[in-house]
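Report on the structure given below.
Let's turn to chain A:
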Amino acid sequence: QETLDPKAKQGGAITITYKDDVATLDPAIGYDWQNWSMIKSLFDGLMDYEPGTTTLRPELAESYEISPDGKTFTFKLRKGVKFHNGREMTADDVKYSLDRVTNPKTQSPGAGFFASINGYDDVAGGKSESLSGVTVVDPSTVKIELSRPDATFLHVMAINFSHVVPKEEVEKYGADFGKHPVGTGAYKMAEWTLGQRLVFERNADYWHKGLPYIDKITFEIGQEPIVALLRLQNGEVDVPGDGIPPAKFQEVMADPEQKARVVEGGQLQTGYVTMNTQMPPFDNVKVRQAVNMAINKDRIVKLINNRAVPANQPLPPSMPGYDKAFAGYAYDVDKAKALLGEAGHPQGFETELFVMNTDPNPRIAQAIQQDLAAIGIKAAIQSLAQANVIAAGGEKGGAPMIWSGGMAWIADFPDPSNFYGPILGCSGAVQGGWNWAWYCNKELDEKAAAADSIVDPAKAEERAKLWGEIYAKVMADAPWAPVFNEQRFTMKSPRMGGDDKLYVDPVHIPINYDYVYVNDVQ
Partner candidate 1 sequence: MTSPIAPEVSAITVPARPRAGVWRRLVRRPLALTGLVIIALTVAGAVLAPYLTGYDPNEQMFDGLTLEGAPLPPSATFWLGTDLLGRDLLTRILHGARTSLIIGIVANGAALLIGTLVGITAGYFRGFVGAALMRFTDLMMAFPALLLAICLAAVFQPSLWIVAMVIALVNWVQTARIVFTETSSLAEREFIDAERTIGAGTLRILFRHILPHLLPTIIVWGTLGISTTVLLEATLSYLGIGVQPPTASWGNIIFENQTYFQAAPWLVFFPGAAILALALAFNLVGDALRDILDPTQRGRA
Partner candidate 2 sequence: MNAATKHAAGAPAPAADRPVLDVAGLTISVRGEDGERPVVSELSFSLARGETLCIAGESGSGKSMTSLAIMALLPQPQARISAGSIRLGDTDLTALDEGRMRRIRGNRIAMIFQEPMTSLNPVLSIGRQLVEAIEAHTGVSSAESRRLAIEALTAVRIPEAESRLKQYPHELSGGMRQRVMIAMALALKPDVLIADEPTTALDVTVQGEVLELLRDLQRQHGTSVILITHDMGVVAEMADRVIIMRYGRMVEQGKVADIFERPQVDYTRDLLAAVPRMGTGGARQVPTDKAEPSQPTDVAVARDLHVRFDLTGGFFGRVNRRVHAVEGISFSIAANETLSLVGESGCGKSTTAKALAGLVPYHGELEIGGRNLKGLGREARKAVRRDVQMIFQDPYASLDPRMRVGDLVAEPLVIHDIGTPGERTERVAALFERVGLSVDQMERYPHEFSGGQRQRICIARALALRPKLIIADESVSALDVSVQARVLQLLKELQAEFGVAYLFISHDMAVVENISDRVAVMYLGQIVEMGTRDQIFSNPRHPYTRRLIEAVPVPDPQRRRARFARMEREIPSPVRKLGDAPQKLVLTDVGGGHLVAESSDR
């Protein structure tokens, strides 16, 4: 257990605003970046990360053991952990939670993460209610057996979907459990006025003594980001959940007093253009490479006020496996033109570029459009609501090109594999899937499976390198044109305390609620 921040004071209340409604807080279901970290504060999983980092550490598990073949994980549970309803958490709860999330009746969007557990197929197919691979050894020991070695499994035990829920409460509220979350987390739900506000209250019984610092967090919903910023400047809000609105970014950064309260950090995110590898002319790798070379990434980064860094590969820099040495495709219009000529399109061609309709994505798309026009590709922009873009991408001949911004991949967990499976692997290249490039390279799929079977933590380096190679191969085929990795800029009120990294925590967005504190309590 890490030490508590000596400067931290306990008490106080903070206010955080969001524009959109908070969807369910059921850990098995919630999958927005917005409720993601709220759930993390209400519930706990067996595993977690060091605050502000991507380093795994046990949480509800006191310790764990991995069998040499990498297929059996045994978790020893922490004692004395209580749910918000006062009952002590046991191994049965862990099993119940895993059975529940994989049960199709739960309709969890994260069920697929548990596919490596023995018996998953039976549960997913409705043949069984219980995962045969999860066994309760004793009240404080859970054994999980996998059908194949899975290097990401500890990460899977850290994502929200595996967080532990109490059976009796789930049964009591049924489908409404997400509105009445009861977990073991640092905070418990005090009030939820639909469409207006949620209030989290400090869980005095929290197993991690001394945490959390703040007594009460109020999330105000339905607030325009610009107004949230005004309120922040007025001292009414502590953290604007949606960040600094693009329209105000320069204004804020121009004011030293405000700039001082902005924390910048990396994000496990990549913005990219997908090219449908099964639609001509993008079935030709030269065309895709040409597109990669045609895009002026520096200018696009400038357009979004330098809130990103240009990217040349799928993985973001803070992800293991990121290859610093990788050169990618440099911006080179002449070469791009030449490639197009080689591909048989010296005059270019007409195509479509899909984009989600919220600022700044249409702007970025227009910049890309202009870059493509320079090499003769006339891309008509289709700026649509998120759901429509996703639908088009999941259709085989639906979208030749998609700018991923706004819907882009933010990693579920900090592991290179997370950027591959559904979005670049063959499994995603299906009707309704998320592999919008429809890129399917069997060989790479096998390689990925091999990489993921390297479970031994000691071989992490090796595994990361393997993944690096996979992504380099991907880039050779160029189904994507990576454009930038977004930087996160979180702003806070002067009273907020705690390490800066808590404000750009890669898994807790916007901030790590459990560890931040306010300075103005006595």
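As a convention for this text, a contact is a pair of C-beta atoms (placed from the backbone, for glycine too) under 8 Å apart; a residue touches a chain by one contact, two chains touch by 3 or more; residues count from 1.
For anyone wondering why these and not others, all candidates are chains of the complex that A comes from, given by their letters.
This one's a predicted model, so the numbers in the text were calculated from it and none came from an experiment.
Within this complex, chain A touches only one of the listed candidates (1 or 2), namely 1. Taken in their complex, chain A has these residues touching candidate 1: 226, 245-248, 250-251, 299, 302-306, 357, 359-360, 362-363, 365-367, 369-370, 380-385, 388.
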